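Got a structure here, written out as structure tokens. Questions coming.
Selected chains only, in their assembly positions.
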């Protein structure tokens, strides 16, 4: 680094040397932070698109195609964006850079859990999300010391994105890869004492991963409820009233969950804001179900009503 | 929706666990803060006529207090923070660490007239790590923040030295701050907390320069101070 020293500042002065070292550390941290922020923004944009894609499902028959496309997109986000975040976090305390990627992570959890709910009709678990962001060591790795956004080599290394096939089948990146220290991540003594750093059942050896703090996971789930509400309103518009009742049940379960979480201590302000939104979403769906019922009551039988609605739509 | 409640039960447990860590950290911190306040109170005496004569005693006392009391308390704090989650709780003890660095570098300067390096602060004085690999460690930011607190204290001290008829020490302080300033100038600081503190360092420098000036024009310095950055 050709750092110009002011005149009269002795480059051999140990204090000056020490401060040069401080400068290097601060710059590296800042550069890494910026790189992660940028990846996070990309993840946010792409996750939002997955969510929109999933809203295009209007009936059972739509599912295979849409879910297939969503799966591919999610895989791309994982392999081409999260992978680089993970690489940046090798040998770092992930909490140090959490603020840089928390936005992207929450949006990604929202998208992934929405996908999962539609596929499997259940809430995704934290383990599953964390597992998704756990990468095999033999995958392509970018240079470890990528630093200067102005350094073309470094930038190139990051942007030589492994295509889907590469990531899984090849180990094309060896020429630019650098040994990742063999030592495993330090681990908390037990899961209960430390919380959520490590993968359950995984010793996390020699692996690349992006830590998913449980709080960010749950904040992502809170956003999910907004999408579920939108879907419920959608389904009413489409005459699928039963689905609306099902989604209400799901939201009630989520509401129970957040009711418990909502009063916990040391909670981020974000959380209470999101819980507020959840309450509104739930009430919207409750009101929708109410109006289905209050109208349905004018007609003798509920099934008859459904038939009628179906007829008026499909005939 | 059985798995919904499982997910939340799991989360509730993890919050509870985190809460416990926080409580523990908070307790340990409270002890350290009280001790650090005591240390500061001791060191305050150097500003006063009564204390001025016994600077060596005061620093020795403060150092002992640091070694005997603060260091073990810090070790307890350190062991209550899961090694891999240093940054998870960082915002809780961050400011306190900075203050401890300040105490170390102030005592060291009063004794030796020298800058205490980060390595020495972490290893010899606080006995915590120097890098992420060491678990609980001394971040560069906190070390630097501590140095600036020391510079604030020394600027005030330079003034009181003169009141107490010590005309040598201000020159020594002047050189020290000058070196520090040169060092800080090498850093790329974001528009953050540290940068604002750095500005206060410049004012300290100015203040001490004025003191040295006042002394020189009155011929009260033994010899003109030697260039601060040329040693």
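For reference, chains read A and B in written order, and residue numbers begin at 1 within each chain.
As a working rule, a contact is a pair of C-beta atoms (placed from the backbone, for glycine too) under 8 Å apart; a residue touches a chain by one contact, two chains touch by 3 or more.
Quantities reported herein were computed from a predicted structural model and do not represent experimental measurements.
Asks: Determine the copy number of each chain kind in the entire structure file and write them next to their labels.
Replies: Tallying all copies in the file yields the formula A x2, B x6.
Note that in this section only the chains that are shown with their structure count from here on.
Asks: Taking the mean of the CA coordinates per chain, how far is chain A from chain B in Å?
Replies: Roughly 39 Å, centre to centre.
Asks: Spell out the residues on chain A that touch chain B in their complex, using ranges where they run on.
Replies: On the chain A side, the touching residues are 3, 5-6, 8-10, 13-16, 18-20, 22-23, 25-27, 30, 91-96, 98, 122-126, 185-189, 192-198, 213-215, 217-218, 221, 249-250, 252-254, 256-258, 260-261, 264-266.
Asks: Residue numbers of chain B touching chain A in their complex, please.
Replies: It is residues 1, 3-8, 10-15, 17-22, 82-88, 90, 115, 117-118, 132-133, 135, 140-141, 143-144, 179-180, 182-190, 227, 229-231 of chain B that touch chain A.
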